[in-house]
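With one protein chain held back, the other chains of the complex are shown just where they sit.
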Amino acid sequence: MIFTTWVFAAFAVLTIGLYWGVVPQRLRAPYLVVVGAIFYAYAIPIYLALIVALSAITYVASYAMLRVPRPGRRPYLLLGVAALLATLGYFKYAHFIAAIVAQVARRDVLPLPHVVVPLAISFFTFEFVHVLVDAYAGKIERLRPMDFAAFALFFPTLVAGPIKRFESFAPQLHPIAVPDGRTVALDLYRIALGVAKKTIVADSMNAFTGPILRPGSPYGHIDYLVAMLCYAAKIYFDFSGYSDIAIGVAGLFGIRIPENFDRPYRARNISVFWRRWHMSLSSWVRDYVFVPLGGSRGSALVTAINLIAAMAIVGLWHGAAWTFVIWGVWHGVGLVVHRTWRENVVPHVAALRTESPLVRGLSTATTFAFVTSGWVFFAASSLANASLVFRGLLF
Amino acid sequence: MTVLRPLAFALAVLVSLLAIADVVFAATFPSAPRLSENFSSAFVRLELARLRAQPPETIVLGDSVLWGYDVSARESVPALLERRGIRAANFAYQGGSPVNTYATLRAILASGVRPASVVFNVNQKTFNAADSAYSVVHPSMWELARPLFSSGDARLVTTPDDAQTLDARLDRTIARYWQLYAMRADLREALFGDVDAGHALDALLEGVTGAGARRRAAHRPKPSDFEGTYDLTPLDDSNVSAHFLKRTIALLAAERIPAIAILTPTNHTLLHAYVDGPEYAANLAYVRRSLARGGIVVIDADRAFGPDDFFDNDHLTAAASARLATRVARELARR
Partner (left out) sequence: MEETDHPAVPGSRDVAAVLRTDPLAALLGARLAHPVVLGCVLFALVVAAIVLGPSSESRFIYTDF
């Protein structure tokens, strides 16, 4: 269900009404599981079986790991993660991989499957991997099946996050706190604001983003510039609006979920940007990709490789296409450049260490320009189109 | 339970305010010189209610040619008729076709509005099954006209696949009770002169940067743009557009409403390769015969305009629209 539809509005009103008005406290967690299942099945019913199966595998493996001392947990972790990534790989990346193989081998080696991507598979895969890894690391003390089921099928975050953490979610079910008047008001306001952001700003931007999506004549320099700025606005207001609705609806169920955005375009540098943009994803990638790869503990070169690799994965996670990978690498390189700048240039230039408005302004503008340019790759349907946009903008 | 009370109270305030706004909105919403691209059935009902109080002399039906594509509302044929002292209501709309003309006429008559005459255009391109409006009625007009169609006729109409989804049905139900929401497309047209604020702003920006002019220059119509637009298969009753043209003729005769049918001006210079053969002439003659048999006055404007009078294959410039309006006015005066 798309959030800005009547069906969703009716569904949310109905489920929230029943939740507080009819369902007794002890049945609220199972109720969340049931409505989540209905929500998921509304899209493509058969795929409900998929998410249930993957939840079951994750749960069983995680539960087993809690029962077994750490040295013996590895097989469960590996099997669980392999099952999840294999499923994600098949549904989302099989066509992409087959196309690459065909290009390399210069003939059709593997059949090019055309599968319908299950709703939110990228999101729930990451949530399940997080549970497996945290169970392995001993960070999860208790894994009640109903808690996990509610976590897996929590419908406000089911479509596109924010990516939740089990350790924060589960305790909120015991008991489910009844929000006070102020919180209810804020959640309602949040939902309305999210809808307004999406419809007033994000969707209106569609009128301007033609040049970035379908570059070519007769667009001129200004057209491309306007399109890039509007796309940057669109993607922020669309996703943050969506997140507002998700957070607001979750709040009306008495559950607080992580924030996703914190005025990201005001970031002074690319590192700060990634601490403010899609925060639930960037923290996930930090904890489950960047740090396990070694993080910034090694040499500058190793750190650089880890950063670029992690961001390439972020890019690939967004879509099965080279443009997304390039977008990720773009940001990875940006992070490396910033890190190098911060460690090798700033300490030697006093002017850069001041808090002057000029330095702040330039830093923010540079970061914004960098991020906005990155969106060209994100939006483009092909690398050729991306280069057309840049050429159209500059030459 | 304690959570529901503030929630319910706030929502009740919201709904009350929306209800009050609706009453004010419906009472003060201005009439429009012509239908917007995404006009709503609620708007049509509102306009028809106003016309019941003061019936027009003539109702203009048809497609974008009579609606006034690429010319301002003031320069469209119905507006020019008004300037010549004929009270004309413009119910033509973009994407019009014989099935749309028939649906609109039925809806207008069913609402109790009886014009003294009807003017409509018949465009040869709409007899092509590949044309987007061949068997598709504008969704808002279909809402009004569907109950009036016989089941046989309704079967000929193509409805979009997603018209029956739960969301679409909820949308229609809510639109029935919430005027402001139902008429949002018309409201945006009235406020911004465009389909929405974003497009209006974009048009403004295009004007400022010159991209609009560049785009128009780059897209000067070429003959190859219209390959396949005109179907030259001989027309007969199995053609959906021909079928509904005959329905329109019969309806006008049954209601005894004098009518003028315009055979749409066609840019024979641009379309020379497609429309200068005997098949096209035969189909044109078929339409002319059907209309004449129904007692409808025919203005054959098919070859009446030269290449400089067109923006593309059939849309007239302001000057050409004026000449067509003069001709229509003359015919109306004769009756």
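First chain written, first letter: the chains are A and B, and each begins at residue 1.
One rule holds for everything that comes next: contacts are C-beta pairs under 8 Å (C-beta built on N, C-alpha and C of every residue); 3 or more make two chains touch, one makes a residue touch a chain.
All of these numbers come straight from a predicted model, not from anything done at the bench.
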| item | value |
| --- | --- |
| Sole contact to the chain not displayed, among A:32, A:121, A:135 or A:249 | A:121 |
| Candidates B:38, B:248 or B:290 - the one touching the absent chain | B:38 |
| Options B:63, B:143 or B:196, residue touching the unrepresented chain | B:196 |
| Touching residues on chain A - with respect to the absent chain | 2-5, 92, 117, 119-123, 159-160, 162, 165, 168-169, 171-172, 181-186, 188-190, 192-193, 195-196, 198-200, 202-204, 206-207, 234-235, 238-239, 242, 247, 256-259, 262-263, 279-280, 283, 318-319 |
| Chain B residues touching the omitted chain (full complex) | 6, 9-14, 16-18, 21, 37-38, 180-181, 184-185, 187-188, 191, 195-199 |
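Criterion: only the chains that are shown with their structure count from here on.
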| item | value |
| --- | --- |
| CA centroid of chain A to CA centroid of chain B, Å | 44 |
| Chain A residues within the chain B interface of the complex | 5-7, 10, 16-17, 20-21, 178-179, 181, 184-185, 188, 203-208, 217-220, 222-223, 226, 252, 254 |
| Complex contacts: residues of chain B adjacent to chain A | 1-4, 6-7, 10, 166-167, 170-171, 174, 196-199, 201-202, 205, 209-211, 214-215, 217-219 |
